[in-house]
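Here's the structure, in structure tokens; my notes come after.
Of the protein chains in this complex, one is absent; all others appear in place.
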Amino acid sequence: MADRIILQVSRYRPERELEPTTQEYEIPLNEEWAVLDGLNHVKDTLDGTLSYRWSCRMGICGSCGMTVNGEPRLTCATFLTDYRPGPIRIEPLHNFPVIRDLVVEIGDFMRKLPQVKPWLIHGEDTAAPQSELLQTPADLDEYKQYSMCINCMLCYSACPIVGLEEDFLGPAAIALAQRYNLDSRDEGADERLDVLSTAAGVWGCTFVGECTKACPKGVDPAGAIQRYKLTAATDSLRSFLMPWRSS
Amino acid sequence: MSVRYTEFHPRWYRPPMSVFWWAGRRSYLIFVLRELSSIFTAWSVVFLLLLVHAVSEGSRQYRQFLNLSSNPWMLTLNVITLAFLVFHAVTWFNLAPQAMVVRLRGNRVPRSAIAGAHYAGWALLSALAAWLILR
Partner (left out) sequence: MAAEAGSVHDILVIGGGGAGLRAAIAAAEADARLSVAIVSKVYPMRSHTVSAEGGAAGVIKSADSLELHAYDTVSGGDWLCDQEAVEAFVAEAPRELLRLEHWGCPWSREPDGHVAVRPFGGMKQLRTWYAADKTGFHMLHTLFQTSLKYERITRYDEWYVTRLLVDDGRVCGVVAIELMSGRVEMIAAKAVILCTGGCGRVYPFTTNANIKTGDGMALAYRAGAPLKDMEFVQYHPTGLPFTGILITEAARSEGGWLLNKDGYRYLQDYDLGRPEPTPVLRSMELGPRDRLSQAFVKEVEKGRAIDGPHGPVVHLDLRHLGKEVITTKLPFVRELCLDYEGIDPIRQLIPVRPVVHYMMGGVHTDINGATPVPGLYAAGETACVSINGANRLGSNSLPECLVFGARAGQAAAEYAASAASAGPSAPVRTQAADERRRLDGLLHRDGGREPISAIRTEMQQAVEDGAGIYRSADTLAKAIDKLRELRERYAVARIEDHSRTFNTEFVAALELSCMLDVADAIVRCAQSREESRGAHQRIDFPARDDTRFLANSLIYRGADGGARVEYLPVTITRWPPAERVYGR
């Protein structure tokens, strides 16, 4: 008798209900299946009306983030056998409005991201560069970790401040700002300071640290934020003590 | 109650965040306790200032202070404060490496070294204080 496992999936159909409900599906417990494979089995053979996002199925596009047994996970990189014998509770990511079933609205993040100017700010902006800007492997190591963010939003789901404070920029946005601040080719740290050193920026963070735990790519956004707090604080102090020095 | 849904304007569901959001998860609970520990840290500072004030006012004030301190409620409070102080120190020392990236000769100093340095400093200062008080 082949192994089976139960998925308890959150459903929300705005045309007919005010609140999410839970629907159970029993699926085969295949050793190689990720939770995403389980959901695909449900959609393809049991219930075509289940909606969720997915694309690459290899943990690099960031589409398939959901809450699995209370934890924010990439469903393509989380395996059914990890939850044996089940049941597995699958809900949409926390701290985001739910559009439908397991699909959340991430427009808030998409609006906040450009605010931190997550692009290389470099004075010499030629239309046709002749050669590369030099950058040693050591320079690259300084920011490489923060460049690994796949925008999966698991950190936003894990962070209680994101749920409590509407304006908080959030872990991924700040980590991306740091990725550019620490890039040896970048010259825009000052421009980002005004956005980051605010209550909606780094000072809203109280170092809960859940974002780093949730991150599937090892970006360590909590570390990025605390490091920036030090930078912002020393910068403030310096301009207070030595106002004649242009920062 | 009826569900009114306007075609093309889906109603997003916004899950409410409970006042007890921190109670449902171990990591959140520890976080809130850590934040609360600052109240007890502040109390320990106040207590220390009261002690210093009592000492500076003379032996009668000092004896009053000692009587106050040996009161069972005060004792309980201070034991709890001590527990929270240790908790405060341990959690922050363990988090320090995440906020401090120190490079020595191009290589990152390992996290254990940074946390270890904090503990070492704490131990050193405690040893010094103990020696000063107990000699």
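Chains: A and B, in written order; residue numbering restarts at 1 for each.
The rule we apply is simple: a residue touches a chain if its C-beta (ideal position, glycine included) is under 8 Å from a C-beta of that chain, and two chains touch if they have at least 3 such contacts.
Note that this is a predicted model, so its numbers are computed, not measured.
Student: Among A:A2, A:A128 or A:M242, which residue is in touch with the absent chain?
Tutor: A:A128
Student: Determine and list the chain B residues touching the chain excluded from the picture.
Tutor: 7-10
Student: Footprint of the hidden chain on chain A, which residues?
Tutor: Within chain A, the residues that touch the unshown chain are 13-15, 32, 43-45, 47-49, 51-63, 77, 99-101, 103, 105-106, 110, 113-114, 118-120, 122, 125-137, 139-140, 143-144, 147-151, 176, 180, 183, 185-186.
We take it that only the chains that are shown with their structure count from here on.
Student: Any idea how many Å lie between the Cα centroids of chain A and chain B?
Tutor: Here chain A and chain B have centroids separated by 29 Å.
Student: Any idea which chain A residues touch chain B in the complex?
Tutor: Its residues touching chain B are 12, 14-20, 70, 94, 97-100, 105, 138, 160, 163-164, 206-210, 212-213, 220, 222-223, 226-227, 229-230.
Student: Quick one: in the complex, what on chain B touches chain A?
Tutor: Listed in rising order, the residues are 1, 3, 5, 10-15, 17, 21-22, 25, 27-28, 31, 35, 95, 98-101, 106.
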